[in-house]
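Notes for the one structure printed next.
Note that one protein chain of the assembly has been removed; the remaining protein chains are unaltered in position.
Moving on, here comes chain A:
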Amino acid sequence: MSTSTTTAAEPGAAPSPPPGPAGAGDERVARVGVLRKLLVKPELGALIGALVILVFFAAQSSTFRDISGVANWLDPASTIGIMAIAVALLMIGGHFDLSAGVMTGTTALTVGICTTQLDMTVWAAIAVSLAIALSIGFLNGFLVVRTKLPSFIITLGSFLMLQGLNLGLTKAFTGTVTVGGIDDYDGYDSARAVFASTVTIAGQQFRIAILWWVLFTVLASYVLLRTRFGNWVFATGGDEVASRNVGVPAARTTITLFMTTAAAAWFVGTVYAVRTTSVQANIGIGQELIYIVAAVIGGCLLTGGFGSAVGASLGALIFGMTQQGITYLGWDTDWFYFFLGAMLLLAVLTNQVVRRYAESARA
């Protein structure tokens, strides 16, 4: 023992480089610039994007900057945002859920069918809807964990199945592709107060979904950054095998995330059903990509392990502002999709740079 206290010399291995100096010879210089620290914040890009878009539309359209206009563009942002947060958590955990969009339709239709066709109270229908959503979420997660197939394929399957079920069952129950008249059933008024009422702030009515959205953003950020579960989400998405090796319950984390996405779809679906009182069998289809785009604009990496809930909400805000802003300016709405595509590309390229920066060794 005493003979081997001088360590770390590399005798014989290579004659030319001198052996490392004894004692931790640290020539590393502490230079952590504020800018560098900011750059690796996932939501920074989305924040800048949101500000630019806000200034752009506000400068051109007085309706846009008016408080009624604000209430107007926050509305679509809120329902997209609630979903985008859940989808972002799932993406950070390393998975996709392509059934997230159609599931908002499934849950809304369940509320409609349970009330109007099965004569349940509105709250009972909402409870059934939640149970169904959580089951679908569990199934998605369970299949992904068990088969180890890409979640993209598994949820593409459940997406198509749900799409078919939505139409088929709605037709079987009602004979049409619409379920209507939810407001005739017991408990509608209290359900409306929770899911679809308005709140007056500064003389302007805001939809209550906006408040829920803010609340969920705060909640999701807290869970992600300040709880053990949040740490496991980052770890599972970053490297599943490695996290399992140190005792992270990766399978449970993944299933919980899929169920969270399903629960968010239930919430948004219920908002649709209660707000409009009649539900089309095809709602929600195509929305899943919008949620993913919002999450990616918010800084989520497609490969998992990196992202933020606040970023996803900012991504949803960009959506809401652009959608309404283009209408206010009287442009052709086709430009909306062009714009979204451009935003997505820009966001992905930015994320790529950030990731490379974060992963590069600075020895």
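Worth a mention:
The definition used in the following text is that a contact is a pair of C-beta atoms (placed from the backbone, for glycine too) under 8 Å apart; a residue touches a chain by one contact, two chains touch by 3 or more; residues count from 1.
Throughout what follows, contacts and distances are computed from a predicted model.
Per UniProt, the protein behind the absent chain is "Sugar ABC transporter ATP-binding protein"; the candidates were "Sugar ABC transporter ATP-binding protein", "Heptaprenyl diphosphate synthase component II", "Sulfite dehydrogenase" or "Stage 0 sporulation protein KE".
Checked against the full complex, the candidates A:Ala71, A:Ala125 or A:Ala235 give a single residue touching the omitted chain, namely A:Ala235. When the full complex is taken into account, the listed residue touching the unshown chain is A:Ser243, out of A:Ser243, A:Ser308 or A:Gln324. On the side of chain A, touch with the chain left out of the figure occurs at residues 1-14, 17, 19-20, 23-24, 26, 28, 30, 32, 37, 40, 222, 226-228, 230-231, 234-235, 238-239, 241-243, 245-248, 301, 305-306, 355, 358-363.
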